[in-house]
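Omission of a single protein chain aside, the complex is shown with its protein chains in their original locations.
Should a chain be cited, it is by its letter among A and B, assigned in written order, with residues numbered from 1 in that chain.
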Amino acid sequence: MPAYSTNIRLKFPILALILELVTILLYALFVVYDDGKTSHHEGGHDKDNSTDHHEENPVALYPMFQDVHVMIFIGFGFLMTFLKRYGFSSVGINLLLAAFGLQWGLLLQNIWHLDDGKIKLSIEKMINADFSTATVLISFGAVLGKTSPVQLLIMTLLEITTFCLNEHLAVGVLGASDVGASMTIHAFGAYFGLAVARVLYRPGLRNGHDNEGSVYHSDLFAMIGTVYLWMFWPSFNSAIAEPGTPQLMAITNTYFSLAACALAAYAMSSLVEHKGKLDMVHIQNATLAGGVAVGTCADMNIGPFGAMVIGVTAGVISTLGFKFLSPILASNLGIQDTCGVHNLHGMPGILGGLAGILAALLGRKEHVTPGIQAAALASSLGFALVGGAITGLIMKLPFWGQPADQNCFDDSIYWEVPEDEEEAGESLTQADHSKNKAEA
Amino acid sequence: MPAYSTNIRLKFPILALILELVTILLYALFVVYDDGKTSHHEGGHDKDNSTDHHEENPVALYPMFQDVHVMIFIGFGFLMTFLKRYGFSSVGINLLLAAFGLQWGLLLQNIWHLDDGKIKLSIEKMINADFSTATVLISFGAVLGKTSPVQLLIMTLLEITTFCLNEHLAVGVLGASDVGASMTIHAFGAYFGLAVARVLYRPGLRNGHDNEGSVYHSDLFAMIGTVYLWMFWPSFNSAIAEPGTPQLMAITNTYFSLAACALAAYAMSSLVEHKGKLDMVHIQNATLAGGVAVGTCADMNIGPFGAMVIGVTAGVISTLGFKFLSPILASNLGIQDTCGVHNLHGMPGILGGLAGILAALLGRKEHVTPGIQAAALASSLGFALVGGAITGLIMKLPFWGQPADQNCFDDSIYWEVPEDEEEAGESLTQADHSKNKAEA
Partner (left out) sequence: MPAYSTNIRLKFPILALILELVTILLYALFVVYDDGKTSHHEGGHDKDNSTDHHEENPVALYPMFQDVHVMIFIGFGFLMTFLKRYGFSSVGINLLLAAFGLQWGLLLQNIWHLDDGKIKLSIEKMINADFSTATVLISFGAVLGKTSPVQLLIMTLLEITTFCLNEHLAVGVLGASDVGASMTIHAFGAYFGLAVARVLYRPGLRNGHDNEGSVYHSDLFAMIGTVYLWMFWPSFNSAIAEPGTPQLMAITNTYFSLAACALAAYAMSSLVEHKGKLDMVHIQNATLAGGVAVGTCADMNIGPFGAMVIGVTAGVISTLGFKFLSPILASNLGIQDTCGVHNLHGMPGILGGLAGILAALLGRKEHVTPGIQAAALASSLGFALVGGAITGLIMKLPFWGQPADQNCFDDSIYWEVPEDEEEAGESLTQADHSKNKAEA
């Protein structure tokens, strides 16, 4: 890859400020506070959510919202800090993309059903706006370390737009059930990101990169992300569920799916390593696959037993994917998936969609039919792959400040990075190396 | 200690998968969702908890549950990351044990009072299941660094079983009051773990170990655990309290006990060091002793003043324990207590039990009698010591993959550990040393 300029001093601020100013203008035109007289057509995933629970206390959902908020900003942000010299970008650009994405997502998710020509703000809409950013953060994981902040802002704009189209079609029009969004967020975000990664394929990274690995403490920072995602996933899958028993089901199903998944992920991680050692990559990611996979049928009557079977299956598939499938995708298909989102969100997301079809076949939730569920899964994959490919082509244009191959996975291209003490004490080692690269 | 093989490639996965599959089978037979018609015999600590508060909204307790969840997975997990090369195990094995433990605990806590032959899931039962895992995580602290994942899974199984027996006897049958579980969780978990540690005594570690200490950033990771435990302890002590004034009392008593305890711990830490410096071990642990010690009488009318006196007492005892008692336990009694759980959970737990007896004498809660409280304390200590000793003997069998003395406190025995940059840049230092050991 040719060495483009990575100086984004004008491109990035101009793009960020234009996006923000356009957003503010649209908010001035369309967005008002909820006056309590909303006509109950919430724009989220679950069209059945039309109780008057929220009229009594407009902030009743706020603790659920904050759990989801923590997953988006701490969970996703720190999960990606595992790379040894890419933590600033992981948690910092995660914040940037989600901060823009939630503003954009709230607009596009609700433009389909205005109320007196306005979008009326509610906690539920804020939850859904946070959800919409999750798609981008998943895709971010696939291209982590190989893209500039400018490219990523563009991806955010285009991916959330595509997501809102697909969500409106699959949930709003077709009426599919996807309370925890296995299909519309996880599978969608993963395959969108993989399509972008395919288009941005870098042959120069075929043999890996010095910085594409962790150090001891970066793996511990990543565990902060993992554990928060693991703990709060029941909130993700139940936040917009129908209050009462369906919401309780969504919580308990996710709780037990994750617990069972953790056991499976630990067992498989030890089993596939020839010395029986646990691998941090598996623990950081595959323990979460149970939350993804139980998403679609979280509010269905699948029984705690059923949730645990889904969790174990997801944990096994995800760990095996990291060990055996990811290397093949990279070497044979040119899909360099930095964080392995295919194993955490892609396959478990499809598994979740299939579990939803099966649950519909078994009549585990009223008004849910297998055909509609299958159509929603297909739609999510289709929008993801086509949208991701087009987005990738736009991101591939040579003037977005993307890094050269040798500068990938290195914060110092886009961030002022302190020279660490221990490195400073040594002679010409990594610190100088990084610095030299940064000057490029 | 002879150098057993630490390769757990078959033992660990087989044990983990069998435990999970048996659990799933039992869930298929016994566990169903709460249909809202529960006959109000919750299995937790507080038998008075029988209002119809929860029938209105089955997820009303969910925010409390999530606070407890964070204490279990972030609090306990990161508190133990203080060791320089044992962070993966601390937070990772903590997740594994708690994920299995909550599934097992929920079964055993509720097997005493089935409802139509079934256990009906509720948020309150999930809180109690999380509680049951706390006993194991406390004991884990006593044997941290000296045990294999296989041994620890066995300990989880046996300790939670013992805990459920004692809890059923002390709270369910005798009717003792222990809302914050000073006796049934903290004292129990500590003395169970100390009994195990005594049985697993390693003379080879009498003079310490190179890796049994912290580095600068590992102490900061541990502070994440400390601060989360400190903040959310009011939730731990009040989650299953009777709604209304008792729950408010439990919150405020714990809040003020902890605040007063913090001042005492800082003061004592400075006082016992000959240069007046603060010691991170004290700050990370003794600041929390006030939460443990106020547990039993958190929902009793002891007054904020009374709670603060308990907190100061606990902070003083705990700090002095770390400074003066722990070395004696190790050298004279052969109890090598890695995290000092005797000082954080053991003595403050007993203090909590005694405070409960005193409060009962003073009539601070209806239907609570000193004799019953004393019997519950004795029962908790008895079950802990006997159960811990038996469990220790089983864990001592030589085929569970336990580490040799020189490999203790080292993640690289059971984990793939990245070679750190700075270490890689040096010649033959710690990194190689660790690696050589790992090959053993």
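Simple rule for what comes next: a residue touches a chain if its C-beta (ideal position, glycine included) is under 8 Å from a C-beta of that chain, and two chains touch if they have at least 3 such contacts.
These numbers were taken from a predicted model, which means no experiment stands behind them.
Peer 1: Among B:T252, B:T369 or B:Q406, which one touches the chain that has been omitted from the display?
Peer 2: B:T252
Peer 1: Can you name the residues of chain A that touch the chain not displayed here?
Peer 2: Residues of chain A in contact with the hidden chain: 7-10, 12-14, 16-17, 19-20, 23-24, 27-28, 31-36, 57-59, 62-63, 66, 69-70, 73-74, 77-78, 81, 85, 87-88, 91-92, 95-96, 99-100, 102-103, 121-123, 126, 149, 217, 221, 224, 413-418, 420-422, 425-426.
Peer 1: By the contact criterion defined above, which parts of chain B meet the unshown chain? Give residue numbers in ascending order.
Peer 2: 63-64, 67, 84, 213-217, 219-220, 223-224, 227-228, 230-232, 235, 238, 243-245, 247-249, 251-252, 255-256, 258-260, 262-264, 266-268, 270-271, 273-280, 283, 287, 301, 303-305, 308-309, 312, 420, 422-423, 426, 429-430
Note that only the chains that are shown with their structure count from here on.
Peer 1: Rounding to the nearest 5 degrees, give the angle of the rotation that lays the CA atoms of chain A over those of chain B.
Peer 2: 120
Peer 1: Rounded to a whole Å, what is the gap between the Cα centroids of chain A and chain B?
Peer 2: Averaging C-alpha atoms per chain gives centres 33 Å apart.
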